[in-house]
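Partial view: only certain chains, each at its native spot in the assembly.
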């Protein structure tokens, strides 16, 4: 379970979020500029809130009052960034293996093969990020986060630049991860169908605040 | 002292000595088993290095003040210090200059000689040749006129180059340097009494290897004298 | 003209040894200092920065005297090192390497620092989310992404080490076979009228060595950047 209660000011933008994500997958839904990326950056530890606390499964990740701020590399939270952020100097293989090396994990051949097939990136292993298409980069970024064996996943519009066929491969995989492995996720997406399919809870953010009741009405109003 | 086998004698010598000293060392090594290596640089640096414990056996300074500097620190053997070589100060001009046979005395019209150009000299505050030049101009009562026209080079060699390239119409250097540079000609010689004697003192250092003695003696021998003379130096003190 | 005399060979060999050793020892320190200056804020940062640049601003003779007074046999650091570890810089080629390293240091630090400052921090953040602690993140991301700067800095330091003589000659004198590098030999030759031809020979040799080093660094830099741009 993830408990978030934070405040953060970025320039003139003010983010205030207070929620408990009891269900496995929580979707963050809201207009461009509403504060979705800012919020998951704080859960991941890349940005420190000005105030408040973040607790994941009983472990305090951040607590301004008690001056706790678990460093990013110890949080074990996989992050699929909105803009890929692959390592430009490493080929796809090494990008995918990076998390395993850094965390000293054993090679899980089965999971590896499975994830590669699901993302259809098996042929790209020797290329560098600069030689990939936009969607290929995004898929490698998904694979990289999955292969580090995280205890939680942050997904920032992971399927935005992918075609329907790809989405149809990846979504079921995430569903299985949710159901079989019980992996908690914060899932940012603008696609109502996607969100409806994967998330049990939907948090609607508008202008830096969590809206009180994410009713179907609200959703439909947004996804006009 | 007894001649030891195959020692290396390390000489610290003023850079302007290079040609003559290299020739003398070559002659020395033909007759002796010992090897002579020379570290050439500015006398100032050499003196300070000796002060800091440099492994020098023999020091040849381009002037007396730096030799006095190490002597005061008791770093040389006072019994084996000698004013070995001398030099003369000359006025030079580019080889195609119209100037020639200038008598250097207090009536010299420097402004006419330079006609607006500069007089290339070695640094008059630091470099021995420059110090002698300054003393000479002062003695002759020409300093106040000369000073604003000076181009002070890092060393004699650089002053020589400025005249050789005709950047300066005249310059003041040692006769040894002037003779070695074909693109300049000597147009006048400073009277010996116009400046303190130009002296290259030599001394064996306090911690010198035994073999240095033979080398010190050689430098004052007739054989060495011939070589130094050939390079234009005046030998002030030879034999023993 | 180009059969080299034994002394010339000796000077070349010594110059290369001095320049290579100076550069190799300066590199790890240069990486650390560049990283500190690029990324950290700490008390005395401006001082460190100034200290690094000082050998560039002061006449080499001054740096040389300073080294002589500090690292000479009778200098505090030199004395300590000799007594404790038996390391002697004074009038040895190691001292020449020290002088060259100090003189080349500012030229090494700047490009590395520049490269580190231009790295997209977001890539480093990504490494952190994948479990890389600060040390491994530095080794696996920051260092390789600064490679062009590291190559440039290493080259400048090496070139400077080849060309240095002012500080060297003042610190460890100009002893053939021990501390007389090509540059010092050239300097000596320029001090006497008869030295021009011999000086020119050495100038040509120094030029050739530096051209080779340059071409090597270009080649490495090209490979390094080609990688990122995916060519």
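We just call them A, B and C in the order they show up, numbering each chain from 1.
The criterion applied here is as follows: a residue touches a chain if its C-beta (ideal position, glycine included) is under 8 Å from a C-beta of that chain, and two chains touch if they have at least 3 such contacts.
In this text, all values refer to a predicted model and were calculated from it rather than measured experimentally.
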Full-file chain stoichiometry, since only one instance of each kind is pictured: A x2, B x1, C x2
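The definition used in the following text is that only the chains that are shown with their structure count from here on.
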Arrangement of touching chains [line / ring / star / complete / other]: line
Centre-most chain, if every chain is reduced to its averaged C-alpha atoms: C
Chain at maximum distance from chain B, centres defined as averaged CA atoms: A
Distance between the centres, which are taken as Cα means, of chain C and chain A, whole angstrom: 46
Centre-to-centre distance between chain B and chain A (centres being mean Cα positions), rounded to whole Å: 80
Separation of mean Cα positions, chain C and chain B [Å, integer]: 35
Per-residue multi-chain contacts in chain B, two or more chains: none
Contacting residues of chain A [partner chain C, same complex]: 44-46, 71-73, 75-79, 81, 83, 85-89, 98-99, 102-103, 127-131, 144-145, 148
Complex contacts: residues of chain C adjacent to chain B: 61, 64-65, 68-69, 72-75, 90-91, 169-170, 173-177, 179-180, 184, 187-195
Residues of chain B defined as touching chain C within the complex: 10, 12, 15-16, 18-19, 37-41, 45-46, 48-49, 52-55, 155, 157, 160, 177, 180-181
